[in-house]
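The other protein chains are all here in position, but one chain of the complex has been omitted.
Naming follows writing order (A and B), and every chain is counted from residue 1.
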Amino acid sequence: MTEISLTNLTFYILSFCIIAGGIFTVSSRNLFHSAVFLVFTLFSVAGMFVMLNAYLLAAIQVLIYVGAVAMLMIFGVMLTTRLADVRLRHVNEQSWPALAICGFFLAFLVYGLWDTPFTVSGVPMPADTAHALGTLLMTKYVLPFEVVSLLLLAALVGAVVIAKKD
Amino acid sequence: MSEFAAVAVFLLVGTGIVLFTFLLAKIIRPSAPNPVKLETYECGETPYGTAELQYNVRFYIYALLFVIFDVEAIFLFPWALVYRSLGLFAFVEMVIFITILVFGLFYAWRKGVLKWF
Partner (left out) sequence: MLELRGIIDAIWSFIVGLLAGLGIPQWAIELVGYALIAVVMFGVVAVIVLFLVWWERKVSAKMQDRLGPMRVGWHGIIQTIADAIKLLQKEDITPKAIDFPIHFWAPVVTFVAAFMVYVTVPFGKGLIVSDLSVGVLYIIAITTFTVIGLLMAGWGSNNKYSLLGGFRSAAQVVSYEVPLSLALLGVIMISQTLSLGTIVTQQDNLLKWYVWRQPLGFLIFWIAATAECNRTPFDLPEADSELVAGFVTEYSGMKFAMFFLAEFVNMFTASVVAVTLFFGGWMSPFGPDFGPSWMWFLGKTMFFVFVLMWFRWTYPRLRVDQLMGFAWKVLLPLAFLNILLTGLGIYLFDGLK
């Protein structure tokens, strides 16, 4: 076993965690368990980002998805009325058509991935991705950066409207 | 080896040590459960219903606000890292960015969302 195979092993363990976490998230009969498995999955995705040397992105993944979005979901779970009485059903009469559509998309994705030539860029990684990201965000992609603030404002107004309704 | 190897090792070793202490405690501690002891604690009263009640929407609103401002803070981190090398332009950009969001904060404030009661 060498360091390369150690990296591969880490990749497979993380992939397993992501896929298993995802399956448990959708198949769990308890909403709170689903949320916890979601946290686990998102954390494993952060591990994947670390393996790609995207450290800033990994930290952001944990901060936003685990810290904020997953917590929002847990709070949302608590808003469901009479959680104890809800029997979550995972199948209904539409399951066969749904399976067919999902199978189609799976085949489509596999075909797409199979046919895509994954070219490897010869450009070396910037030494400090965080600084590079900041510079790009402030120069080349400054318009998207500002639009993000408008998007956040829209989300904020939406939240206020929801809050005022009840 | 990546600088995050230590993080992975800390995660595994930390979890391992905690589970080991749990195991150690399991070996040496007594165990004498009885039905009354295993009841949910409710100040000595017989527990009434489950704890899975519906909670107030205000928790959710604060969580929503948190997500929005957390995303904003994250966008400011890369900006702060390069602020010195980019100059006045970056400062103006950030002022616009923050102003738009502070506007949203004051809107939420005026609408009374930030009130707990």
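Rule of thumb we're sticking to: a residue touches a chain if its C-beta (ideal position, glycine included) is under 8 Å from a C-beta of that chain, and two chains touch if they have at least 3 such contacts.
Quick caveat: nothing in here was measured; it's all calculated off a predicted structure.
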Options A:C17, A:A59, A:L136 or A:A155, residue touching the unrepresented chain: A:A59
Residues of chain B (touch criterion as defined above) contacting the omitted chain: 1, 3-7, 9-11, 13-15, 17-19, 21-22, 24-26, 28-33, 37-43, 47, 50-53, 55, 59, 62-63, 65-66, 69-70, 73, 76-77, 80-88, 91, 94-95, 98, 102, 105, 109, 114-117
Touching residues (missing chain, whole complex) on chain A: 1-3, 6, 30, 32-33, 36, 39, 55-56, 58-60, 62-63, 66-68, 70-71, 74-75, 78, 128, 130
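By definition in this document, only the chains that are shown with their structure count from here on.
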Cα-centroid distance, chain A relative to chain B, in whole angstrom: 17
Complex contacts: residues of chain A adjacent to chain B: 3, 10, 47, 50-51, 53, 55-56, 58, 60, 63-64, 67-69, 71-72, 75-76, 78-84, 130-131, 133-135, 137-139, 142, 145-146, 148-150, 152-153, 155-157, 159-160, 162-164, 166
Chain B - residues contacting chain A, complex: 1-4, 7-8, 50, 52, 54-55, 57-61, 63-68, 70-72, 74-75, 77-82, 85-86, 89-90, 93, 96-97, 100-101, 103-105, 107-108, 111-113
